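Omission of a single protein chain aside, the complex is shown with its protein chains in their original locations.
Labels A, B and C are assigned to the chains in the order they are written; within every chain, residues are numbered from 1.
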């Protein structure tokens, strides 16, 4: 099926298989006579495509089909600018079904090693979005000593790792990407010294499952698994990228952002020490110059201060953290633990976040509370060393 | 948790976690202002326990928990005589979720052999409801040459076979249970002569999944699997019990049934040949005497005629076949193929169906049509040799 | 091939495929001219059937064939009374080859659980020689909590457990068979309390491998495996039968044994306390009466004393322990640890050893020394509590 046909099928389904308002009205009438008839309302308000997609899931390979279908649908939504509501409704229905099919109980946690099937490892290598895998030897290292790679598998796609997390076992909370990615000589003995698990990369492979909380479930399952397998590990933290920090900073410095004024007294105070500048506009110009040069800025404290502002204070339309990675881990119940200067000095790292990376720490006892406080009250649990930067 | 507590939890949930009519009314108001608000109606009409059960499925072992919970709930419904509506609603919700979790794509078809894990085989032996397994040697035979045993497995209960079908590979459509159950000497060579698969036992192990169409899906998957694995097999048929025939016959002969008059011209005609009786009441008395003696009746043609009436003409409240096994296979799209006299002469077999058994034949091309005609129009596809008995 | 034919083939092979003395003489002549020609002597003195059997091992299933062949050969040797030398030579050759094929490096240690393949567990149950397995439930218990069952597998017979050891994890060195065999309620938690591994049954399944030290290798591999898997286990001991004690005792009391006089001062002294008899002949008659009654004798200390004599002092023609089980464990380097009165009160247990059983303790540090001292010097390491009985 070509792209055009696909697009037409999606459009047709979203409109001609939608709800029947005549039926809804009848169900309302019925309900108003007898409240016990409320299930008729549930049924009447379900679009026809709900039953269609549900039936497809009952065919062999049907769940995979619906997942791929939703990937196309999301593509369609992205590429269109109008008449989006029917597509979004169709997407909601597909997502609801997929959420049930891919619930935690239906997923199988698997640890990958160098003895795992080559096709699975190949897919893991191809899908690594955060720190691209460079060849076979690199992949071998990522499942070697002091490393763990876990995936979620599902019966409906037996050879597809759905979500992938890479973990490094270390003797401290990593402040440096090189220690994880480049270090060559690691032996099995080093594992005995390890006390910290660093979750340095989480990737999803299925567009069709986006928005379904598989990453969160995977991390929590892995934490439990590591507690059983390696009881010496008592700290769990990420080393996470901060995509969007640099472009956000340019926008706010140029005044093109809803964030408002980014320069406050603390900023000026830091600027004075590091740059001798006290004028807000001069400072903005200097910073813009620095940042747009594509180098790591000279002013460490100042930049960390601005980055902490981005992570802690910049919000999206719903009032949650603007940075999607921060939002992901805060939702999961993690603590914003530490900003790390000069941590990812690759071109990509500088382009995204001026080389800064951040740790989110998972303290198992606090995770449920933190998660609830963030989701319900938008409260961000940040460690003192982050707060002090603000 | 004891039985009483369980009963209380169920009752509490079914009432206090039900729908909130205030919310429904608000959603109706909203909908009547703006039809695009219909999804709010779907949400408002979903009982609170829907979200609760869905969340439980997202815990590890949660799906199994909900399945076990529904088994308790069904028990509760069976044991109560009043105030059943809230329980039935709760059951509907649980069943809806379980239907999605246990959809075809999420199930794994497995063939069991004597090399399969002992715990799985033990469970299969324990759950065999149709023809009880007698010891290890009997189980070994049921997975041996000319036999197949297939099960559905699900990620959420990794050591539990959910539905089990036993198949015998034979050189004709079996008219005799002994050929299948008792025959001792079978060799792998006999498989080459086989052209027919006899599905002689289907069992479910999970009360909590009752009403979900796993048996049907299993049979269809097995038919496809056998077509691949043993292409010489071109006929697929069951050899099925007829539970309830004898007790139904006693009821209709005594006039205690809604079926009405069971004796018609054809009956009298057969009676004349076999019994010399032409009077309807005398015939009824004679038959009752015969049947209540717990032996196989002397009058083969007469009894087969009455059995064909039971299978083909006796209906339940919804107008489908009264006999549950017939209803199951007709729904699946099978043809009522042949009644077999003296087929199961065990005490159990005589007690249930006067020793008669029946074949339902699965003709793959006709299965979809048959299924649709039965479900939508209550049409029963019966072979000529069944029709001729009526 | 019938038994007669088999017997003829064996006889033919043992004679017509034996060594060629003409060749040996030539090789000697050659060697006497040039010592470097000694390999020709090795070759010339190898019977023709050596090459034949070796070639068979190179066919698929060949190693199994040779193993089965040797089982027949041993049967043949047992059933004949004359002309045994050619058969024994043939057996030596077959045993040499099998010893190499079934060396430790070629064997795979496997732990069996209730999830293991049913065919393997069935074979283990059938081959249990020491304490027969009673049905499925009994087998399930022997691979359940606080129990271990290990086997050696070999590539050439992929579905055949070759040697089997059953282990009970307990909180002391067992003095009682019932604790192991009959105890019904055991939970996984009990394993945490366990500090002792009791090897209560070792069986071989292949007649053709008799005399090859697989049992010894298996025990040592299992000890190492348990040290890794359950570090809380620090004692390793058997609870072993004493086959032949009762019949030996009858023989010596009747004077039909080479053992000589079994009644010494210590015996008389014990007899005085327990029986008031001081005359050697009276004592013998009393004991014979007791023993031949097929009950447990009344005189515990006296019987234990005589049993210690049997185990520690009765020797075979080569000067090693007469009791084959004792000889097996002493060769392996175990210590004769304790005699247990009233330990196996089954008819079988009384028939064999008047209900007494014995522990052989494997102290890993002492095993190599003990083994060497026994094999080279016939020294038996016995614990004080055994010595004190003598």
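Points worth noting:
Please note the rule applied: contacts are C-beta pairs under 8 Å (C-beta built on N, C-alpha and C of every residue); 3 or more make two chains touch, one makes a residue touch a chain.
Quantities reported herein were computed from a predicted structural model and do not represent experimental measurements.
By the touch rule given at the top, the unshown chain touches A, C in the complete complex. Taking the complete complex into account, C:217 is the one of C:74, C:197, C:217 or C:321 that touches the chain left out.
Remark: the omitted chain is touched by one listed residue; of C:13, C:63 or C:277 this is C:63. Not every partner is drawn; the one left out touches subunit C at residues 19, 21, 24, 28, 31-32, 35-36, 38-39, 41-42, 45-46, 54, 57-64, 85, 89, 92, 97, 100-101, 103-108, 154-156, 217, 221.
One chain of the complex is left out; on subunit A, the residues touching it are 114-119, 121-122, 135-136, 139-140, 159.
Basically, only the chains that are shown with their structure count from here on.
Each chain's centre was taken as the mean of its CA atoms, and the one lying most distant from subunit A is C.
Here the spacing of subunit A and subunit B, counted between their Cα centres, is 46 Å.
Chain centres here are Cα means. That of subunit A falls 63 Å from that of subunit C. Measuring from the averaged C-alpha position of subunit B to that of subunit C gives a distance of 55 Å.
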